[in-house]
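Okay, handing you the structure first.
A single protein chain has been removed from this complex, and every other one stays in its place.
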Amino acid sequence: MTRFLSLVFLLRGLLAVFAALLIGSVLILAAGADPLTAYGTLFQGAFLDYWGFATTLQIMSPLLLAGLAVVLPLRAGLFNIGAEGQIYIGALFATVIALYVPGLPGPLHILLCSFAGALGGALWALIPALLKAYRRINEIIVTLLLNFVALHFVSFMVGGPMMEPGAPYPYSPEIPESLFLPHLLPRTDAHAGVLVGVVIALVMFAVFHRGTFGFSLDTVARNPDAARYAGISVERHIIVAFLVAGAIAGLAGTFEVLGHRYRLFHAFSQGYGYDGIVVAFLAGLSPLLAIVSALFLAGLRAGASIMQRAVGIETTVIEAIQGLVILFVAVSLAFRYRATEVGRALRRRQEVERALDAESEERES
Amino acid sequence: QDFRAAVVLPGSITDQSFNQVVYEGLVKAKERLGIEVAFSEKVKQADQVSAMSDYARRGYDVVIGAGGEFTAAAERVARQNPDAMVVVINGAPTEGIATFNYNNPHFGYVLGYVTGRMSETGNAGIVGGQEFKAFLDLVEGFRKGWAAGGATGEAMVTYTDDWDDVAKAKEATLNLINQGADVVMPYLDNGSVGVIQAAEESGIWVAGLFADLGKSVPETNLASTVLDFSEATAQAIQMAHEGTLERKNYEFDVGSKAGYLGTLHSSVPEEVRAEVEAIIAEMQAGTFEM
Amino acid sequence: MTEYKLLLDDISKSFGATRANDRVTLAVRPGSVHAILGENGAGKSTLMNILYGLYRPDSGRILVDGREVEIHSPRDALDAGIGMVHQHFMLVTQLSVVENIVLGMKRLGLQLNLAAHSRALEELSQSFGFDIDPWAEVGKLSVGMQQRVEILKLLYHEADILILDEPTSVLTPGEIGPFFDLLRRLRDAGRTIILITHKLDEVMAIADRVTVMQDGKVKSELSTEEADTDMLAHLMVGREVMVRVRHPNRSPGATMLRLEKISVADARGLPALDVVSIDLRAGEVLGIAGVDGNGQAELARVIAGLVPAQSGRLLLEGVDITGAGVAERLQRFGIAYVPEDRHRDGLVLDASVAQNAVLRRYRSPPFARMGFFRPAMIRDHAQRLADSYSVRMQSVDQPIRFLSGGNQQKVILARELDGEPRVLVVAQPTKGLDVGAIEFVQSEIIAQRDRGVAVLYISTELEHLLDVADRVGVLYRGHLMDVLPAEDASAERVGLLMAGVAPQRAGAA
Partner (left out) sequence: MDLLNLQTLTDMLGTSLRLSVPLIFAALGGVLSERSGVFNIALEGKILAGAFGAALGAFLFNDPFGGLLVGILFGMLAGSILAVLGVSLGVNQIVTGIAINLFVLGITAFLSRIVFGAQANTLRLPGFKPIDLPGLSSIPVIGPVLFRQDLMVYLMIALAILVFLFLYRTPWGLAVRAVGDNPAAADTAGIPVHGVRYGCVIAAGGLAAMGGSYIVLSQVFLFSEHMSAGKGFIALAAVILGRWHPLGALAACLLFGMFDALQLRLQFNYQDVPHQFFQMLPYLISILALVGLVGKPRPPAAIGRDYRREAK
C-alpha cells in the first residue's frame, strides 16, 4: 500500500498530464475528432518521429535557454520577465556581426556572433540590474517594459537600416551559410543550440549545488541583510545574476538566428521569453529539471501542431489543452509528498510500525 | 485521386479577412476538384518552416503559405523539398516558388482615385498592422490616386502594431477622423472591424480593400476593391492539380476574376464611375501609367 | 467552580525525530502568574504555540474553565480569551504601531478609526511608562520598542489568559518594574498569566508557581514560595550555576580599535551616533549600556562595516579601516560581530545549521576551493561548534529556522568566536539564553578577553553587562555619556547615565 502510494506520488507529473489530456479529449470530441488518434499523433509526432523530434529539439533550444535565464536571477530573488527582450537584442547583435563583419573563418565567426549575442542580451539586462541594485526599482516591471522596447527596436532595424532590399516583409538579409550552426539530426532544423543549453544547465546545476556563488545568490534572496553581514555585495550579485541571465537569453536569440531562421525577422521570438518562465517554474527552479521541462513543453508544442495538422482540429482546442496540461502539471508538482495529508498519514504509519518493531525487539531481548 | 493540398495561415480562419478568405479558397478547391486538403492556422513565424516542410515531407503536392511573411520560409522549404510545389499567396516574386500576387499599386490607385474624388476634407486615413512591402506599394498607389482624384490633403497612415486589436484600431481610426480624414481604409485582420465601426459612428466613409464592404456595410462603404484571395488560392491549387503551375510570379491586376472593383456607394456619381472604368480598362490593357 | 483556569492535558508534539513536547501536563490556576522555565530547546515555546493554535498537538487536550476547547487557529485562541506575546515578534513591520495593534480586533465597525485607538493606546502605554509613538512604522523601531509593541498589543486586546514568551528579553530594568506592577494588577483583577523567561529573579519576583521543563517533559512544578533562584537554576540545568562571574582585568593591553569622532546617520538622516570617540584596548571588555535605541545598533554596525560612518575615522592598531568592507574587516582585520537581531542580520533561516555556521567565511578555505564548497569540511566544522556549544538540534543539515531561539543564538556566537578575532563586537549576546548558556557564553567572552581580544559588549541587560565588563560606557541619544571603571559602575550610577543625567562633563574614553 505504502509502496503503491509512493509510486503514485512519483508519477504524479505523468498522471497530471493524463488528467489534463482526459479533460482535453472532451474538447477534441466537441471539435469532432477522435481523441485517441489525436493524442497518438501528438506523442508520436513529438518524440518518436524523426522530423517531429527534430522540431521538438529545435523548439527546445530557445525554451531551455530562456528558462535558464529566468532560473538564475530567481535564485537571487529577482524576477526576469525580460528574457524576451534580451532574446531580441541578443539576436540583433549576433545578426549585425554575422552580416557586417566579413572575412572571418566560419567557426571563429560563429563564436564571435555568439559572444556578441550574449553581450547584447547582457547589456539589455544591465538596465534593470542597475536600476534594481542602485535605485531599488522593481525589476519585474522594468524587464517587462523593456521587452516592448526591444521588440519595436528590432522591428525598426529590420524594417529600416537592416532590411533586405526589396523584401516583401521586414527582415534582414540571410546570413552567410558558413555561419549556420551544425545540425544535430541531418536534414532537419534541430541545431546545436540545444546542446549549449544543456551544457549551461549542467554548469548552473553544479554552481547552484556546490558553488559558493550559488550560495551567495541564495543568501541574497533569502535574507539580504544577512548577506551584507556575510560580506556579500548584494548589489554586485544582482548585477552579475542579471548579466549572466541576459547573456543566456541573448544566446537563445543568437541560436535562433544562426541555427534556425538564418535571418533576423521582425517579431521573431513570439514569446519564448515568457515560455521560459513556465519552463523555470515547472522545473521548480532547478537547472537540471529545466532540461526536462523544456523538453516537455517543446514536445507539447511540436506534437500539438503536428496533431493539429494531422487530425485537422482547430488550434483553439490545442491552446486550451496546453493551458490545461501546464495547469495540471503545476498542481501535481505542488503536492510535495511529505506535505500532503496522505504523506503525513504514511509517515505516521511508518512511525507506528517502527515503534512496534522496537517493542517486539525489546521483548525478544 | 490522391492529390493533396495544404495551406498554412498566420491568423485565425474566422478573422473575416485575409486568413478566412484564403481558407475559403482551400475549401473551394476541395469542392471543385474533389481533392484532399489540410490547413494550419495561427502559425507563428518561428514555426512557418516546420509547418510547411511537414506537409511537404508528408507528400502534399502543393503547400501554400498565406501572406508575404511566408516568402523566406517558403524559399527554404522549396530548397529542401525540390519535389513539392510551394506557393505563397500575396508574396513577392522569389526564385524556386510560385507566388500569386496583386498589382498592389493599381488596387491602391483605384481606391484612392474614387475616394479622392468624393472626399470633402481632402484627407484620408489608412490603418495598418505593420509596415511591409505589399502594404507600402498599396499606400503609394493610393496616394497617387488620391491626388489624381483631386483631393488636396494627405493620406495619413497609422500602425496599430496588432492586426487583431479591435479597440486599438478603432481608437486609431477615431484619431484619423479627428485629424480631418473623411475616408478610412483598414489593412488589418480582426482589427478591421474597429475601423469600420469608427467610420460608421462618425458618419464618414470607409474604403474596403480585401472584401466587398458594400455587402456588409452598404451605408458606410464608399468604395471597395475585392482582392479575392480565395479565388487566387483556388486557382493556384487548380493549376497545380492540372500540372500547369510554374515556379514563377503570377500577378492579378484590377479587373481579373481574382481581383476586381467591388461595390461603390450609390451616391458616387456616374461621371466618377465612368472615370474609374476607364482607368481599369487602361490597367487591363497594360497602358496605364500612374 | 473549576480549580484550574487552564489545563493542558497530556500534550505531545513531535517535529520529525524531535519530541518537542512529551506528554506535558500544565495546570494553571485562575488569577495567578505561572512561570515556565527550561533550557533552550526544552519545548516551552512549542507548548505555548499549541495553546495559541499555531501548532496542532499530536495528542492531548486543552481545557479552559474546565471545558475542553478545540483550538485550531489563533482566531480560536483569541475567541477563547487567550492572547500571546511571541518570542519571535509577530508584527507586520510595514504597518504602523496602531495598525498592528488593532489588527484582527473584533467589533471595529465599518470604518477604521485609528486616531481614537492611538489615543487610547497612548494612555495605556503611559500608564506603565512605555514611550511609544503609535504612528511609527514598526519596522523602523528598535527591537526593544518592538517588544513593547507586542506587549501593548496583548494588553490592548484585554485577553483573559495572557501568554508571555520571553517578554522582557530586551526591556531595561527601569521598564520591567512598572511592567510587572501592571501584570500584578492584572492578576489581582483575576486574569491568568503564563510567563516564559530565563530570568530567575523575575520568576521569583512575580510568579506564583513555576513549571520546569526539560527535554520536552515536565520536570517539576512548585510554588515560588518554596523556591529560590539557585534552586531553580539547579532544577533547570541539573548542576550548580555560577550566576556571577565578576573578575575584571586590571591590566589591559594597548589600544586595539580606536573610534575617532565617529558620526552615523539613521534611516531618516538624523544623527544616530553623534561624534563618538572610543578607545578599545586589547584584553578588555568595554560594556556599552543604554536604553535600547540610543545608538547601540549603529555603534556595532559601524564597527562591523555594515553602515558607513558619516564622519570620523576607525583605526585598528593604527591602520585606518574606515573604508574597508564587511568581509575585509572580518577576514583581514579580525573584527567579529554578533548582531542584536539574529533573524534579520545574523542568520539565513532557510539555510542549514552547517551553512549558517560558516555564513561569514564560506568563500574561503578550508570551506571552499576554487569557488566550490567542500561540504564535508563544513559539516564537520559545524558539528564541532555545535558540540562545544551544546546546540540542541537534530542535525547540522536541519534548517536553522527550526532550532529554538536560544540555540540559534548559540550558533551565531559559536561562529563569531571561533574565527580567532582580534575585536569582538557582541550585541545582546545573552538575549533569550537560559542561565546555563549565559554562564557558558560569558565565560567564553572572558576567555577571549584573556586571550587578548578587545571586546565591545553591548547589552540592555545591565546585570549581565556588569558581570563581564571591565569598563562601562553609556550611550544616550547617540552621545557617549561617560565611561566608568567596573568598580564605579553601580547599577544606580549607570541607570542615571542611561536616563541622560550627566553628573559631570564626560570626556572621551
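So that you can tell them apart, the chains are marked A, B and C in the order they are listed, and the count of residues begins at 1 in each.
In this text, a contact is a pair of C-beta atoms (placed from the backbone, for glycine too) under 8 Å apart; a residue touches a chain by one contact, two chains touch by 3 or more.
As the structure is a computational prediction, the values presented were derived from the model and not from experiment.
*Asks:* For the chain that's not shown, point to the residue among B:4, B:168 or B:247 touching it.
*Replies:* B:168
*Asks:* Check the options A:195, A:234 or A:320 and report the residue that touches the missing chain.
*Replies:* Spelled out, the listed residue whose C-beta touches the missing chain is A:320.
*Asks:* Residue by residue, what part of subunit A touches the chain that was omitted?
*Replies:* 27, 30-31, 131, 135-138, 140-142, 144-146, 148-149, 152-153, 155-156, 159-160, 274, 277-278, 281-282, 314-324, 326-327, 330-331, 333-335, 339
*Asks:* Which subunit B residues touch the hidden chain?
*Replies:* Within subunit B, the residues touching the omitted chain are 12, 14-16, 125, 131, 156-162, 164-168, 170-172, 174-176, 178-179, 190, 193-194, 197, 216.
*Asks:* For subunit C, enumerate the residues touching the unshown chain of the complex.
*Replies:* These residues touch the chain not displayed: 52, 54-56, 73-75, 77-79, 84, 86, 90-95, 99-100, 102-105, 108-112, 401.
Definition applied: only the chains that are shown with their structure count from here on.
*Asks:* Please compute the C-alpha centroid of subunit A, do the same for subunit C, then give the distance between them in whole Å.
*Replies:* For subunit A versus subunit C, the centre distance works out to 45 Å.
*Asks:* By residue number and range, which residues of subunit C touch two or more other chains?
*Replies:* None at all.
*Asks:* Using the touch definition up top, name the residues of subunit A that touch subunit B in the complex.
*Replies:* 51, 55, 58-59, 152, 155, 159, 166-171, 174, 187, 189, 256, 260-263, 265-270, 272, 302, 305-306, 308-309, 312, 314-315
*Asks:* Across the complex, what residues on subunit B touch subunit A?
*Replies:* 6, 12-13, 38-47, 49-51, 53-55, 57, 68-69, 71-72, 76, 80, 91-92, 130-134, 161
*Asks:* Could you please specify the touching residues of subunit A with respect to subunit C in the complex?
*Replies:* 206-207, 210-213, 215-216, 218-219, 222-223, 225-233
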